[in-house]
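Let me give you the structure first, and then I'll get to my questions.
Apart from one protein chain that is not included, each protein chain of the complex appears where it belongs.
Up next, chain A:
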């Protein structure tokens, strides 16, 4: 059984299912309900998060399990970490991933380290939900895609779901995983509709999805960039080239096998990532493939990413900042060594 849902509704559905299944699951963050202790609202939430994603959850579960926090990221993220270590299974919402600057210690030095540092005797079953992505004119401090920062850190798992179906299954996996997991929700995907399974289901971490099969080129698209990759693949198909498009779905763990097996077949790899290019997920994947599948490559690996620059506010600059199908086609054109694609 499946039904049409938005990405946002799929998240809401997953959180409710998890909270019904396990009373140790709590939701904590800034205005995840909103309007706390406002008399006329009674127990109703005012917001349900800044994009309304968690709307209605406080009405079902009450304010003991749905906690609006002060604007105090270090405080509530630290609380979520140790609540996880002492028996709860918190879902902690970091309103924008850019705000990690205010609570990186709690994630990087506490959540990520407990299990290892304490000799495997402690666990931190924490899920951090956070909003990333450019394309919303939200400027330099509300538009970054910082998943590489967390992929770098051992002890954290990193999830970048691109569809309503995936976000629901991956979020449920995250919530019931015993390690700290950070789930990136691209703000431009919230309204996207798609088929979502009814009831409880999980999607395993470290399993990429082949979105489109092909033999001439492998394109790995991270998060919403998988759609940019698919659009480029459609255009390439018109010129007789079949691209295989892969959505890694999780960056840590990373499904290296699916990517490498695809490259062995196609001999060419483009990685599409809207994050900054240096020390990025795109760069990491390129290094892994260079390391493990060099002999199969017919051309240098190409990365289509943002430039090494903060996200600009002005709409035309932001558009230019993002990967595009044309940029992918241009990269492919240099890989095949001619200009047959300049007319695409």
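We adopt the following convention: a residue touches a chain if its C-beta (ideal position, glycine included) is under 8 Å from a C-beta of that chain, and two chains touch if they have at least 3 such contacts; residues count from 1.
Going forward, contacts and distances are computed from a predicted model.
**Student:** Just by its UniProt name, which of "Ubiquinol oxidase subunit 2", "Small basic protein", "Acetoin:2,6-dichlorophenolindophenol oxidoreductase subunit alpha" or "Phosphoribosylformylglycinamidine synthase subunit PurQ" is the chain not shown in this complex?
**Tutor:** This omitted chain is identified in its UniProt record as "Acetoin:2,6-dichlorophenolindophenol oxidoreductase subunit alpha".
**Student:** For the chain left out of this view, which of A:2, A:117, A:140 or A:213 touches it?
**Tutor:** In the complete complex, the chain left out is touched by residue A:140.
**Student:** Among A:47, A:184 or A:241, which one is in touch with the chain left out?
**Tutor:** A:47
**Student:** Would you indicate which residue among A:133, A:312 or A:325 is in contact with the undisplayed chain?
**Tutor:** Spelled out, the listed residue whose C-beta touches the missing chain is A:312.
**Student:** Can you name the residues of chain A that touch the chain not displayed here?
**Tutor:** Residues 30-31, 34-41, 44, 46-47, 50, 68, 70-75, 98-99, 101-102, 136-142, 307-310, 312-317, 320-321 of chain A touch the chain that is not shown.
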